[in-house]
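Complex shown without one protein chain; remaining protein chains in place.
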Amino acid sequence: MAQLRMTGHRVLVADLRGETIRAVTGSMVAYEGDVTFKNAGMGGGDGFKAAFKRKMTGESLSFMEVTGHGSVHFAVDAQHITLVQLENDTMSVEASQLLAIDGQVRMDVKFSGLRGATSGQGLFTTTVSGTGTIALLSAGGPLIALGVTPQTPLVADPDAFVAFQGQLNQSFVTDVTWRSAVGGGSGEAFSLRFDGHGVVYIQPEER
Amino acid sequence: MVMEIENGKVLKTTITPGAQLTARKGSMLYYRGDVRFVPHSMGGGGAMPGFGAMAGAAGRMMQGEHVALMTVEGQGESYFGHDGLYIDIVQLDGANQLTVEASRLLAYEGYLQTAIVPLTQQGGMRGAVRGAVTGQGMFTTQLSGQGSVAVLSHGGTFSLEVGPGHPEVVVDPQAYVGHRGPITVDLTAKVGFRDVVGKGSGEATQLKFTGQGTVWVQASEQKF
Partner (left out) sequence: MSIQILDPSTLPTNDNLPGNSYAFCVDLDGTPWFTSKGAMIAYYGTVQFEPLSRTSVTGMVASQFSSPLYADDWVIAQGRGKLILGDRGFDINSFDLDEGNLTIRASSLLAFEPGLSLKQSIVPGFLTLLGTGKFLASSNGPVMFAEPPLRVDPQALVGWADTPAPSHHFDAEWMSSFLSAAAGFFGMDSGEERQFDFTGTGTVLIQSSEKVLDDTHMFRHVESQTASLSQVSLQQLHRSIGARLQQ
């Protein structure tokens, strides 16, 4: 696995010694050394079926494979970056908030249930599974990790949702009294509710 | 005259009689004391001599470069910020020049000399292409002398050294903030770049830095 480190809170650095890391296309801001950047197949590079699903679902995830000997700096829109370890585990993540994956990690697209027609995010979620490091993006400030237990379920704004991990059941609730329907984005006509055992990641800013 | 970072997005300056500051018009947040703001002409130090025939073309090209400035003088404290962007202070020691795009300048000590220079000394087509690629106009600003310069960036900057041990540094044109020292900036069109260009920008070229000095890069692949 590549050596990953942070420079400040918004720049991820990969020190490569022959390893390969996958990162979202266009996120490289600087590099030095002998490094090559290649489009990871038909976006995501995990088989034709996954790529086909992505095309069908409109999940706009386009990844590149970065390999070689040198240091590569990644950043996206001044968003905060958080590294999360995956240990033979699966994480569901909002496509736009995934920056990079490293190690034995697969990417896939799963059907996540019926949502409102207004949802720009479609009916599908990206999942990453295996063992390795995931770099997540959060807009508006550092990523927030909230634990969920059967005694403490969580309700969240879908536009602030980044990812979840664990034995969680995600459902859609129609109470949106507490959310703004105007200004700063269209706002979804539902809220997300999480029950079970796991962790939900959210960001301070609504998309 | 003192310049310091008040918080990531605010610059605090102490204004004293006889020591002027040049700042981006409209960027004053608040001030105390007897401070005056006077609009002044674009460019500060004026055009470099010997532009000759390019001057006419330069005038037209510079349309996009136009950033209005003002002189700040008097006695007191003045706080500046622009659009919630992050601020870094770069020190010039008299020996090395700072090259930075006009739209990224928040403020600088008034006695620094500024010049509008073409992006590449060779000029011509390559310079124009680089300008088009980076989204910068064909010209950029060079500051020289001894003093402080406050620079704007989206998300803050990190610096990379160019020199022994780091012969070549490549930077995304939208993320490039500025550089200091005798550095050569060139275009590079790496094979395969066209495939990995993001967000449909359609540009496959990057900026390549060689020589000796420091390059500042911001934490965002979108200019502002």
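Think of it as A and B in the order they're written, each chain with its own count starting at 1.
Rule of thumb we're sticking to: a contact is a pair of C-beta atoms (placed from the backbone, for glycine too) under 8 Å apart; a residue touches a chain by one contact, two chains touch by 3 or more.
This structure is a prediction, so every number in the text was calculated from the model and none was measured.
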| item | value |
| --- | --- |
| Chain B residues that touch the omitted chain in the full complex | 6-10, 25-32, 36-39, 41-42, 68, 70, 79, 81-84 |
| Chain A residues touching the omitted chain (full complex) | 82-85, 139-149, 152-157, 160, 175, 177-184, 187, 199-200, 202-206 |
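Note that in this section only the chains that are shown with their structure count from here on.
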| item | value |
| --- | --- |
| Chain A contact footprint on chain B (complex, rising order) | 154-156, 158, 160, 166, 168-172, 175, 190, 192-193, 195-199, 201, 215, 217-222 |
| Footprint of chain B on chain A - complex, ascending | 7-8, 10-11, 24-32, 36-39, 62, 64, 73, 75-79 |
